[in-house]
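One protein chain is absent from this view; the other protein chains keep their places.
Chain lettering (A and B) follows the sequence in which the chains are written, and residue indices restart at 1 in each chain.
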Amino acid sequence: MELIKDGIRIDGRKKDELRDIKIEVGVLKRADGSAYVEWGMNKVYAAVYGPRELFPRFLRRSDKAVLQCKYNMASFSVDERKRPGPDRRSVEISKVTGGALEPVVLTENFPESVINVNIEVVQAEAGTRCAGITAASVALADAGIPMKDLVPACAAGKVSGEIILDLCKEEDNFGESDLPIAMIPRTGGISLLQMDGLMTGEELEEALNLAKKGCEIIYEKQKEALRKRYKGDDHD
Amino acid sequence: MIHVKNRDIVVPGELIATGNFHVQLGAEKDGENIYSTVVGIAYIDQEKKYIKIVPLRGKYMPRVGDPVIGVIEELALKKAILDINSAHKGILDIRDVTMNRSAEINKVFSVGDMVYSKVSDISGSVSLYAKPPYGKLHGGRLINISSTKIPRVIGKKGSMISIIKKYTECKVYVGQNGTIWVKGKNEGEDLALKAIEIIDAESHTSGLTERITKFLEEKVI
Partner (left out) sequence: MTEVDLISHIERDYILNLAKKGEREDGRGFDEYRKLLLQPGIIKKAEGSCLANLGETKVLAGIKVDKGTPFPDTPDQAVMTTNAELIPLASPFFESGPPKEDSIELARVVDRGIREAPALDMPSLVIKEGELVRVVFIDLHILDSDGNLFDASNRAAVTALRTTKIPVLDEEGNPTEDLMPLPMLKTPVSCTFAKIGENILVDPSQNEEKVLDARLTVTTEDNGYICAMQKGGDSQFTVDEIMDCVKKSIKIGKEIRKTISDLIKKEGL
């Protein structure tokens, strides 16, 4: 399969082009904060509850809130129906999602409590963990939970020997390498980093920088979505 | 050097200012830079050199002395546990309710009661005090809004809340945690709640006090 020809990918994108992304804030009534992200064919909800009391008690920390992230996929979100409930992949993604958001959430403000972040993928098409983290940081902001920064996430990869941004499903399945990252824009630091496949050191560096550029674009979309929620009200 | 306009809506991570400013709320200093930590309205006083970002949403952060209104969720022998829309529940000890030392809390309160109380201590858990003028609320109506909007409901020196009380002829107790209780005639209660809903929706606009006054005037005629 020719995944890339003359700099054009199978879905018509250029090497450094993102799929279409739409972010909406405050889409769920019961949640303290919520967001909905459409990213290519991915459809992801994120809901935040908290800070609130944590049970069982032995999980409480006296110095900060516990950030509990849970990533889940709906049975009908993938081609072959998935049995409901967490599988090993979901558990791992939940854990690294927590690692992506932990550096920015000011958990020290809320000792002995929990902040629940729930990510629900209702349609999946490569890149759900990045869509999930992107949605989760917006949902945290919507919940009024103080954060140092928002956290955009994006993947880069290697396909037919070329470094590209934001892999689609075929590129993820048939390409040579996939590198999802999450970035803290204020410092440029990387809080999520996973990689599979084969890459040289130079290719890795190129991919990292390309993914960071993608994150910067997504960061602007996150900010715009949050501002839009309250715009249209005059405040002067 | 200031990077946003006064009363702009800002988001977490947004650079508000650089230099020698005092951060009152909703932002943090990182070297010379001051960044917002919440989605909120930025208030910058160039003269007094302070920055305050008022969050548009968020749970109630208890402060000693705050009046709060909460629902009793659980009763132990000598204390009650209340939900006060905060990261932690409020604890009401029987000794902070009545002088009667041998009283049991489940004779005084039941699960589902609404209690108007004062925050007495926040080291460890949130302790509440409910002796008169505080205590159980009977009848009336309740409304829950974001705790961040409560200052608007009260108004400068209580101006807004006085207007509401005057036109609706209702008793109004405002919990800093976002729960408000009103009691009066049915029409008065409905009107007071409607006014509070408008304040909640338009809290970050100006001229609100005049608009609410006009709204109440028209309805009362």
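Keep this in mind: a residue touches a chain if its C-beta (ideal position, glycine included) is under 8 Å from a C-beta of that chain, and two chains touch if they have at least 3 such contacts.
Predicted, not measured: the structure shown is a model, and the values here were computed from it.
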Just to verify: which one of A:97, A:118, A:137 or A:222 makes contact with the chain not shown? A:118
Using the touch definition from the top, which of B:25, B:122 or B:142 touches the missing chain? B:142
Among the options B:73, B:197 or B:210, the absent chain makes contact with B:73
So that we can see where the missing chain sits, which residues of subunit B does it touch? 71, 73-74, 81, 83, 110-114, 137, 139-142, 181
When the complex is taken as a whole, what residues of subunit A touch the one chain not shown? 28-32, 41, 43, 45, 47, 49, 52-53, 55, 70, 72, 74-81, 84-86, 116, 118, 120, 122-125
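The rule is simple: only the chains that are shown with their structure count from here on.
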Could you tell me the distance, in whole angstrom, between the mean C-alpha positions of subunit A and subunit B? 33
Listed in rising order, the residues of subunit B that touch subunit A in the complex are 7, 9, 11-14, 26, 28, 30, 35, 37-39, 41, 55-59, 87-89, 146, 148, 202, 204-206
Using the touch definition from the top, list the residues of subunit A that touch subunit B in their complex. 32-33, 50-53, 65, 104, 106, 110, 112-113, 141-150, 185-186, 222-223, 226-227, 229-231, 233-236
